[in-house]
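Only one protein chain is missing from this complex, and each of the others stays in its spot.
The letters A and B name the chains in turn, as written, and every chain counts its residues from 1.
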Amino acid sequence: MSRFLLKRFGLAVITLFLLSVIVFAASQLLPGNLGRNILGPFASRQDVAQYNHAHGVDRPVVDQYWTWISHFVRGNLGQSLQYNVSVGSLLGPSLVNSLKLAALAFVLVVPISILGGVVAALRRGRATDRVITVVGLSLTSIPEFVTAIVFIVIFGVLLKWLPVGAAWPTGAGFFTQIKHLLLPSFALVAVLFGYIARITRAGMIEALDADYARTAYLKGLPAARVIFRHVLRNALLPTIAVIATQTGYLIGGLLVIEKLFNYNGIGQRIYVAAQNKDFTMLQSGVMIVGLVYLSATLVADILYSVLNPRIRYGGAD
Amino acid sequence: MNRKSMREADELRRLAGPIEGNVIDELVDGEMDRSTFIKRASVAGLSFASIGTILEAFGHPGIAHAAVAAGKAGGRLRLGIIPGPARDLEPSAFADHGTLATGSICGEFLTRSRQNLTLAPELATSWKSNADGTQWAFNIRKGVKFANGQPLTAADVVATYKRLTDPNGGSSALSAFKGLLGPGGIKAVGDHTVVFYLQAASASFPYLTSNTTYQAIILPANYQMGTFSKTPQTTGPFVMTSYTPGVGAKFDRNPNWWNGPALLDGVDVTYYSDNAAVDAALLGGQLDLISQVNYSSDRPLFHNGNVVIFSTSGAPHRQIAMLVQTAAANPALKDYRVRQAIALAFDRDTAVKQLLGGYGDVGNDSPFAPVYPSTDKSVPQRHQDLAAAKKLLQQSGHGRGFSVTLTTEKFQEIPQLAQLLAANAKKIGVNIKLNIITSDAYYGGTYSGGATGRGTTPWLNSPMDITDWGHRSVPNVVLTSAVHSGGVWNEADYSSKVVDKAIADYEAALSLKDQRKYAKIIETQMLHDSPYIFPYFFKWTQAGSKRVKGFKADAIGTQALGKVSLG
Partner (left out) sequence: MAASLTAAQPSRSEASLARLETVLQLLRSKTFIAGNVVVLWWIFWALTGSRFTPHDPLAQNPLEILKGPGAGHWFGTDQAGRDVLSRVLAGARDTLEVAPLATLIGVVGGTTIGLVMGYFGGLVDEGLGRVIDAFLALPLIVIAVTALVAVGHSKWTLIVVIGAVFSPIIGRTVRAAVLGERQLEYVQAAKLRGEKPPYIMFVEILPNVVGPIIVEGTVRLGYAIFAVAGLTFLGFGVQPPAPDWSLQISDNYALLNASNYEWTVLFPGLAIASVVVAVNLIADGLQQVLDR
C-alpha cells in the first residue's frame, strides 16, 4: 500500500512540474509586449523598456520560469499587474469562495444523483428508470448558463425566495452564505446530475449482473444487504472517478456561473486576468486550479484503491 | 424690473471681470435665454446669488431656492458599479467608469458640473479670470478637512494639479490639460488661493476643475501615488474603509464633511461585470442603485414601476467615422457626396427611439450637442432623406452602390446601431458589411507608425467604424482630437482648413456670441463634408429603487451621494 501511495505521489509531482511548464509556456505565448500592454499605446519606448526590465520580462526564459516557480512554491505569487496588489491576497479569498461553492454543489449533487442512479438501475427498464434517465439527459443537455438564468428569474426575481447574487454581505454567517450559494449550486446540480446518475446506473447494472451479486442472491441473502454490502461498493467505483474529474470543472471552470451570479471565484479571477493581460495573476490562478484538480484526483485514486483491492496490488492502469 | 435690483446688477456689472461682463451683456442684449445665462455665468464664476440678482434685474424669474427636503438619516446604500475598476484605484490614472465611480463617492473636486451644465462651487468657493482668460484664480474653501483631520490648503490643490499635469506621471488627465496647463503654471497665493497660468486663453477652463476631469480629486500634498486604495485621504461625504479589487468597496460617513454630515451611514459597493446580474440584483432587492444603465442592455429596468430611472442630458455619444483619405479608405467614401448620402440614409430618429428608448437627443453630425450653450441651433437638423441620398450617390457616380466594411466594438447598443445603419444604407444600395469585435481588440494595436502613420489599431484604420465617446462639458476635446486635422483621435482622418481655423477661433473666443459664430462655421462645414455621423447624444441614465431619495445623476458617472437618503 505504501509503495502504491509513494508511486502515485511521485507521479503527481511529475505531472505538477509538467503543468507548471505548460502554464508558463502558455503565458509566454501571449502576444505583444508586457510593458506596452500595461502602459498603453501612448507610453514612450523608454518607459516600456523600463517597465519590462523592472518586471524581469527581458531576462532569459528559463531564468524567468525559475524565479516564478520558486516564488510560487514558497507562496509568493507576485504583484497583480492590473490592480497593483499581491496576487495571493486576491486569489486566496477567491479560491476559498470557489471551494465553498464546489463543496455545496457536491453535497447536493452526489447523494441525489447516486440515489437517482441506483434507483434507476434497480428499476431498470421501468417507468422510474425512464423518467430519471430522460430528466437527467435533458438537464445535462441544457447549457449551464440557460439553467442558471432560468433559476435566477424564477427563484430570485419572480418569487424572491433566494438572493440572485452569490456574494454574501461581509460578516455573514454560515446559513446566510449557504442561502446565497443555493441558486448557483442548483444550476451546477442540474448540469452534473444526469452525468453522475448515468455513470452510477451503469456501474450498478454491471455490478448487479456480476457473478458475486448473483451468488449472493442465490445464497438467499436479503436484497438490501446484497445491494449495500456487495453491489454498491463496486458500483460506486466509476462514480468516484467521475466525481473527481468534475472537481476541475467546479474549481476554475465555472466562470460562466460565477459571472452570472457575480461571484468572486477563481474562474472569474482567471477570466478577468486573461482579458486584461494580467500575466502574474493568470499564471498563478491557472496553476492553482491545476493543483486543486491534481490533488482531488490523487485523493480519488487513493480512495479507489482502498475500495478496490485489485488495483491496490496490481498497480495502476 | 425693480430699481433696487437694477442697481445691484449694475454694481455687479462694474465689479465683474471681462468674461463675466460679456456674459451679463449678452443677457442684456437678449442673446441668451435664461437657462443659457445661468450656465455661462456659473462657469465665469458668478455666484448663484449674483446670478439670481441679475436675472431678476432683467425681468427673468430668479433662481428658485428650492427647499431641500431633509431626507431621513441613516441606512447604508447598496450601490452596484458596473463594470468594476479595470485598474488600480489611483485617482490621477482614473480612466474607466469603475475607478471614477468608486473614487467619486469619497473624493471631491474644486467645482462640480451640475445636471444642466452649470458649474457649482465645491472645494473652491469662487473663481475669476484675468482680462484675456489666460489666468484663473480659485479661492479654496476654508474649514475643509481630510479624513485624517488634516486641513485643506492651497498647497494640496497645487500638488494635486501638478500630479495631474506631470507629463511623466502616468496621469490620464494629460489630454484634457494639453496645451493649456503645465506643472509650472500652478501657483499657490497664500493658504487659500490657487492661480492657474494657462498656456492659451480659455473661457471654459473652470469646467476642467470640475468632476468632468474625474481624475482631479483633491488629495493631500503629501499623498503618495499608489496608496489611494489603502489609506485614502479625501474630503467628501464618505471615507473609504475597505477596497477589494474586482469585488467591492465600503464607505462610512465622514464626520468631518464640510457640507455635511451625509444622511447615509455609509455606502456598500459591489462590482459587477454582467448586466443581467446587476439588473437582477436591483429587481431582487439586493441593490439600491446601479452606477449606470443602458436602455439596450438593461431594458427590464426601464418602464418598470418598481424602478426609478435617474437621467440627465449630456454629451456622451457615438461617432460613425468614414475614413476620408488614407490608403485604408474606401474609394467611394473619399467623395463627400457619398458620405453625405450615407448620413442622409441613416434614420437617427428611429435610432434614438429604438436604441435609447428615447433617452437621448439626435445629433447633427458635429460634436455640438444640443445641451451645449455654444451650439448654433439655427443650423438645420439632418433627417433621413432617401431620395436626396440616392441622388447624391448618382451624382458621385456610385448610383449602382458599393460595398464597405464597418468595424466596431461589441459594447452596449453599438452592434445594434451598426445593424440599423447597415439596414438603412441598403436602401440606397450601399452594402455595409459588419465586423464587430471586442472593445479590447477594437482599441488594441499601435496608434502611430506604419505606412499611414496611424499604427495598426482598428479604430483609426478601418474604412468605417463606430466609436464610443464619453461626456464632455464643452465640445473642445472632441473638436481638437477628432475633428482637427492634427487630432490624435481623428478617426476619419478628416482635414479641413476652414474647420481647423474655426476650431482655433472657437477655442479663443470668450463671448458666447463669438463661440456660436465659429460653432456655426464648424457645424455647417462638417455637415457638408460629413466625415462623421453623430447619430445621437445620450442622456446618462442610472437606475435605483424607489427608496433612493435626493439622488441626481451626472453625465460623467460620478456618484455624489452626500445628500442622498433611503426613504
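Just a few scattered comments:
Here, a contact is a pair of C-beta atoms (placed from the backbone, for glycine too) under 8 Å apart; a residue touches a chain by one contact, two chains touch by 3 or more.
Fair warning: this is a prediction, and the values are worked out from it, not measured in the lab.
Note on the undisplayed chain: of the listed residues A:K100, A:H230 or A:K277, the one touching it is A:K277.
For the chain missing from the display, the contacting residue among B:N275, B:N364 or B:Q542 is B:N275, taking the whole complex into account. From the set B:L434, B:A508 or B:L527, the residue in touch with the chain omitted from the display is B:L434, counting the whole complex. Residues of chain A that touch the chain left out of view are 11, 14-16, 18-19, 21-23, 26-27, 29-31, 137-138, 140-146, 149-150, 152-153, 157-158, 248-249, 252-253, 255-256, 259, 267, 270-271, 274-275, 277, 282, 286, 289-290, 293-294, 297.
Contacts to the hidden chain, counted on chain B, fall at residues 275-276, 279-280, 283, 296-301, 304, 350, 353-354, 410, 415-416, 419-420, 423, 434, 436-438, 441.
Throughout what follows, only the chains that are shown with their structure count from here on.
Against chain B, in their complex, chain A makes its touches with residues 39, 41-42, 80, 82-85, 90, 93, 149, 152-153, 156-157, 160, 163-165, 167, 169-170, 259-262, 264, 268-269, 272, 275-276. Taken in their complex, chain B has these residues touching chain A: 85-88, 90, 170, 226, 229, 244-248, 250, 268, 270-274, 276-278, 280-281, 283-286, 440, 445-448, 455, 457.
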